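Got a structure for you, questions after.
All protein chains of the complex are present and in place, except for one that has been dropped.
By letter and in written order, the chains are A and B; residue numbering begins at 1 in each of them.
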């Protein structure tokens, strides 16, 4: 349980003089900032000359801030290696898939697998941990910054060697790799691991196995760097460690957080896209269930760089974001950045304070966040988010598979957010959970858009169903093996048997005019789809138009005390949304899902469990206000007035906390 | 005359185990497959280690298939050189025009002009021809696979040297090249052939002569490789040789087929674009008139790769395609591919059988093809396609010129198909003929979109007109010399004189509001256009709007017993189509063209000549059904019932054969 709610900002005191720092601290207190994040780009300030590490500046700042009630999350500064590491060392630099060797002057320019970089990174992190790790002000660590946000898989020679080693470790012998990848196709056949190329320029596409494995290799290597850094810190500091991830970056977040202590994310979603914001909260809460997550970066109003800018938030939206995150399990809500950059390439980015030390358009909204934080802090720290009954599996591995095989420019992130939105809009409390997460406590599990399902996952999901859960599988799930090849025993491999079906045809529905029906609701179907012949299953949805009329696209199989439901296609358009919602409600009702609220779209309810009571945190996210059906009489915690069961209103971007007692 | 109709599929037994092969043969017989194509990507299977060639696997497979009534077209496997040829040999690899050296793992990655590759290719082809060339099952050969489908002109150093030699051969002295290319422009002037660059990176465009000549050089070199391979096969085998070409690939199909025995093509046109499919049939029939052509690859339902997929065919469309092709002179109709790929990058591609050995969405349609094939086989093999009276010249050289000079993103292939469509829709039987083809037997010749007309072509077309033909020239025809420069004697060189005109202005009509009129039909005119002053010609079409009102864009000159008609502009939009059709009908009528049918759009008639009778193969291609005016009473060959002269109906994607006797 959280002890306090943090309200913070990224801070770069190394870029400013003493006078400015004085002013900053004064303004932070006015704005209600109680934590800063520092250091992630400061390598050249700390180690200006190679080998001369001096952290005294940050020791002083951390202590000074702490004295003013502002705590610190300190970062390892490895996202921006200094010029002495990069100058005249092209072999240390990141190489993109066009073979371009990166130069100095931006960030993530050095290959994180380069041994010289790793040595230097270890040394500076060791020094930072030693000298800062036990300061009172330091409440946490961040490893590096947004791993792989600007770069993908590196194609340098160091990576080539590691790739060969990684493959050898995975496949043991070259023959096993050749078999797994089916390299007799197109005479790709390799005689040794050394011969296997990185996925650079070719006249047409690379083998899917090679493409996906290179991504998984890259996922693993960046996580190993993170592991290494974390273990160095732990030698000297007990403060918990995080990394600020995101669903855009080329990492496997689940794997990354394995060796970290808490999860945090950066988000710059447009205010109209508040579902994506909530998606992050519901996902990051579940990467490390042992500790509350942080919103490590978000803009006070708009993100921007030299080359573009986002739409500024409407007034009060920031407050709604903060309250929603705190309610959904966020311990910290932090801005990027405190003071507008004077130089570099992100000067236009929104901030709390301008480069000339005055409030920005975001400042008043930051103060509203602080007001809200104070109002809700007690309610939040004395309760915890309720266990959701509906889970959706999120997989960065699936993202890699879909990057290799994007069908028609598909993007895993957009697909799963679209899917998630339906559950959100229906008012269900929900968890987005990583592949390895426990399924305990859930009543319904959704597994959409995951091309490869591991044996472990299948076993877990089967057990979940046998124990009374309903597992809804698809669309686009299960059709690929671990090597990103096609199953040869059945269209969906073991899943066919588990689901009690034979998957017959599997083909793209786009352009075929396919329409599907479930419980009397019809909708156009889209994307690559599967049609099922029930073996030990019941047909629940069939095609009424298209080139396979009458065939099943939804089936269910009773298994143990639960069910496995196959969803073979993706309903599309407004009717498709209705059809998806019909499916969701149908199975949620069947399972007696109760952790849900009847609420208008644009408003969310976060149910939190107190000691013998229930809290509903109600937040309007779309600025239009909304209404919710209160299931019981309760108390408005903020006004201390009674609120009655039944229809209840909330204003645009407003929040309320209702307590339902002893219940 | 064809002896039988082939129904086939591309087959990759080297990728599967014995059990699967057994299953395949059983299913092939069920589906009616009587021929397979094998080997084009099997180099690493046949010569796993350099120098150790073992074809026993394929000997066994060919014999086994033959035993089951399935014959074989075997391919040289040179499209995918093995890793021992490519590893650590960047100098052997294809280099694109950005200077990127291709890596292993896809196909067409090695430069086909590399001498080491050529040596190894010769050896393996010699071995294949020796060991397979006289097997009973082998009825034909395919050289390589889709030459230059993924790559264009190679920029490697081998090619640079060959380019200089090719130029020296073409131009003899550097001064002649300098004069021909006009290299004093922009101080391009070269002192020796060695100095002439490949068309790589420059701040602005390369000289048109250089760009076009590099394409023609590349055309010639790939054809020489094909010649070389064919001559090796012929030493050991009498089976006829083909290559599976296409109008997208960077080859000169006419030149390529010179040293081959029969023509074949691959097509994956969308079902809505059936005109492009028929275009291919009408063109490939004429690349080798001595033998029937093959559809060597088409999908059973949809093409796809990791990165995209096409729309699946409606049911029954495949049957319409097959019948249309057999009727138009196709001997074989083959799928790519038999069994869905398990690995690689084309797993999603449609097939006959899935990777797990079950029917795909295409399977039932394949069976319908087989049913149709059996029904029509007798009628087809006892007749031949009638000689068309209308010919349209097709030129891959023109495609090269237009790639160098695309005006506003023009694409030769799209332009000529658009033009062709008008003739098709009017119900005329027609031939698309290569530049070198004889004009004997034709009454009307169209020559649109060919920037450079050779002296041979001009002489042939002039003779054609003098002998009573009508030659309709343009639009976009004749304005460039053989060196891709501008004529200096007249806008269209010798053509001006031949056509009895002085071509006055030549400029782009787009955006000028130009409207032209011919025989009372008016339409907007587009593209780069020419306006004519009649010297010894009659004005047939004039501009009624634009910046050159009153000037002629259509003229005709009587010459001998025929005419030369100049068409100076391209009518556009629906009115443009009407205007073009008016022109076509006008001159076809004038010539008494009779090999034509009155038929609704979407349905085609293929007239075939029997011994003393005429067959009409009627096929509906658009799924909407159609009607046709039968000119005489006849017999429905399939039902053996009489059909009466006059309006006659056909259902969607259906086919009928009507016999008109003794006539």
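Criterion: a residue touches a chain if its C-beta (ideal position, glycine included) is under 8 Å from a C-beta of that chain, and two chains touch if they have at least 3 such contacts.
Every value quoted in this text rests on a predicted model; they were computed, and no experiment measured them.
Participant: For the chain that's not shown, point to the residue among B:48, B:89 or B:206 touching it.
Facilitator: Reading the full complex, the residue touching the unseen chain is B:206.
Participant: Considering the whole complex, which of A:186, A:302, A:446 or A:464 touches the chain not shown?
Facilitator: A:302
Participant: Give the residue, chosen from B:135, B:233, B:491 or B:595, that touches the chain omitted from the document.
Facilitator: B:491
Participant: Of the residues listed, B:169, B:184, B:235 or B:645, which one is in contact with the missing chain?
Facilitator: The one listed residue touching the chain not shown is B:184.
Participant: When the complex is taken as a whole, what residues of subunit B touch the one chain not shown?
Facilitator: Counting over the whole complex, subunit B touches the hidden chain at residues 98-99, 181-191, 195, 197-211, 404-408, 483, 485-491, 504-508, 510-512, 528, 547-548.
Participant: What residues on subunit A make contact with the chain left out of this view?
Facilitator: 12, 14-15, 41-45, 48-49, 77, 80-84, 87, 94, 96, 100-109, 150-151, 301-302, 304-309, 311-312, 314-315, 340-345, 347-348, 350, 354-361
Everything below uses one rule, namely that only the chains that are shown with their structure count from here on.
Participant: Once you find the CA centre of subunit A and the CA centre of subunit B, what distance in Å lies between them?
Facilitator: Comparing mean C-alpha positions, subunit B is 50 Å from subunit A.
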